[in-house]
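Notes follow the structure.
With one protein chain held back, the other chains of the complex are shown just where they sit.
Up next is subunit A:
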Amino acid sequence: MEARVVTIATELDIVRVRQAVRDVAVRGRFSLVEQTKLVTAASELARNALVHGGGGEVTVQVEPVGTGTRVRLVFVDHGPGIADLDQALTDGFTTGSGLGLGLGGARRLVDEFHIESAPGRGTTVTISSTSGGAVR
């Protein structure tokens, strides 16, 4: 399994995260729609980590699964954390100026979505998608 870490400290880093994820999705032979969904989800989560978490990092992991490739992204920030995860995942809920679709929307775009957070302990969001219709 190969892994790469991208720091999320500025708005430009959101673009860098998108590029890094697009690279691995293309190399992992994701279909165009699969690529687009995964990169869009990554963009949402990178922005969340920057805006709500005060920055952080994402680890991009790539591993072969059956005939396809699984890309797993682990977003970590050390911000204030989220007290009510159910509320944070509800469409339309926002503490910022966005539409409040970041977390819930990202969850719909990927195969696997996992979030861990607590007040004062930051937030870790793990997502993954697998190319080629491999077993999820």
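The rule we apply is simple: a contact is a pair of C-beta atoms (placed from the backbone, for glycine too) under 8 Å apart; a residue touches a chain by one contact, two chains touch by 3 or more; residues count from 1.
As a working rule, contacts and distances are computed from a predicted model.
Colleague: Could you tell me which of "Amino acid ABC transporter membrane protein 2 (PAAT family)", "Cytochrome c oxidase subunit 3", "RsbT antagonist protein RsbS" or "Trehalose/maltose transport system permease protein" is the UniProt name of the chain missing from the displayed complex?
Modeller: The chain we cannot see is, by its UniProt record, "RsbT antagonist protein RsbS".
Colleague: Can you name the residues of subunit A that touch the chain not displayed here?
Modeller: Residues of subunit A in contact with the hidden chain: 11-12, 14-15, 18-19, 22, 32-33, 35-37, 39-40, 43-44, 47, 91, 98-99, 101-102, 104-105, 108-109.
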